[in-house]
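What follows is a single structure, and I will ask about it in a moment.
Incomplete set of chains, arranged as in the complex.
Read from first to last, the chains carry the letters A, B and C; within each, the first residue is number 1.
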Amino acid sequence: MSETIKKFMYLNRRAPYGTIYAWESLEVVLIGAAFDQDVSLAFIGDGVYQLLEGQDTSESGMKNFSTTYKALGDYDVTKLYVEKESLEERGLTLDDLMPLTWEDEDDDWAEKDSIRLVSRDELADVLDDQDIVYSF
Amino acid sequence: MKFAIQVNEGPYQHQATDSAYQFAKAALDAGHEIMRVFFYHDGVNNGTNLTTPPQDDRNIVNRWSELGKAHDLDLVVCVAAAQRRGIVDEGEMQRNGKDAQNIADGFRISGLGQLIEAGIQSERLVVFGD
Amino acid sequence: MSTLHTVNKSPFEKNSLADCLGYAKEGSAVLMYEDGVYGAMKGNAVAEKVAAASGVKFYALGPDLKARGISEEKLAEGIEVVDYAGFVNLAVENDKVSAWV
């Protein structure tokens, strides 16, 4: 265990593909997973679009990185906060998002949801509790 | 029909250059002419030959070079914008005392007048940006 | 003259679509592409504004919808899906293109 354990928050507020922020943010998360910090991701505003199910970039020639979200559990990145109000404003529900899960080693490898649906107020408390916020 | 295309953003950060490329390709496939692609603002960064994108991703710069070669496209990088951002050809290298050049195949550096001329001579100008 | 207006930003992030709708006259076309395609979805806070623009025809770029996981049944009524060739045709059919970048 490293000397310092900090609460790391990756704050995602952008849609995927129109800009590279979502994808290069994920690259930081993947590298960061090796550092044994207390990691959370938040998806608010257009950031919730990153998690939409069924992304297919074959006709646009962009790189499809959406499967990477499904791999986050294997990297022990298991806290993905999704803001309820952002979904609603966009006419979306949890059913529109990719199912993202992780296996809990301490609970007989039970499969658990990585996505935590929270209200803006609840998420404000989570953000308030962080040590450091990476914004993308 | 005679098109001109303006690209305002560099490779990878924004989809603008991807969209411009797909539009250009579709226009050429449909038998239209593209009299010029003008790279302005950060768009000049599409003209560097120093990128090495991951193997599983598209190569944006090479794609432009190849489309340009296949269709004899006039790919123009704005000189004023290029000087601010560090895109350099042989002439610019000598003029500004630089150690290297980095202009990609098929691109040329020229003035803003080329953008105005494109507006005058084309039937449609299509702008792609942030 | 008829104009093809292009919108490439999410209506929730930037004001591009709203600005565009203030200028899209009857008989003109609005193409949503890149992150602009989110403006073509039904059931969100933007759909009403789009529906209220009378005499304007709305298009959304299929490859960008697909990339973002937006299937056709999620689109608002009256949105026509086009591919890049269709984008080119729209630019040809209208007298000019105005980009709301």
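Everything below uses one rule, namely that contacts are C-beta pairs under 8 Å (C-beta built on N, C-alpha and C of every residue); 3 or more make two chains touch, one makes a residue touch a chain.
What you see is a predicted model; the values in this text were computed from it and never measured.
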{"item": "Composition by chain label (entire complex, not just displayed copies)", "value": "A x2, B x2, C x2"}
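Going forward, only the chains that are shown with their structure count from here on.
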{"item": "Centre-of-Cα separation between chain C and chain B, whole angstrom", "value": "26"}
{"item": "Mean-CA-position distance for chain C and chain A (Å)", "value": "29"}
{"item": "Distance between chain centroids, defined by C-alpha means - chain A, chain B (Å)", "value": "35"}
{"item": "For chain B, residues that touch 2 or more chains besides their own", "value": "15, 22"}
{"item": "Of all residues in chain A, the ones touching two or more other chains", "value": "17-19, 60-62"}
{"item": "Contact footprint of chain C on chain A as seen in their complex", "value": "14-19, 45-46, 49, 52-62, 64, 66, 89-92"}
{"item": "Parts of chain C lying in touch with chain A, wherever the complex brings them together", "value": "8-10, 12-13, 34-35, 38, 41-45, 47, 62-64, 66-71, 83"}
{"item": "Chain A residues touching chain B - in the complex, by the definition given at the top", "value": "17-20, 60-63"}
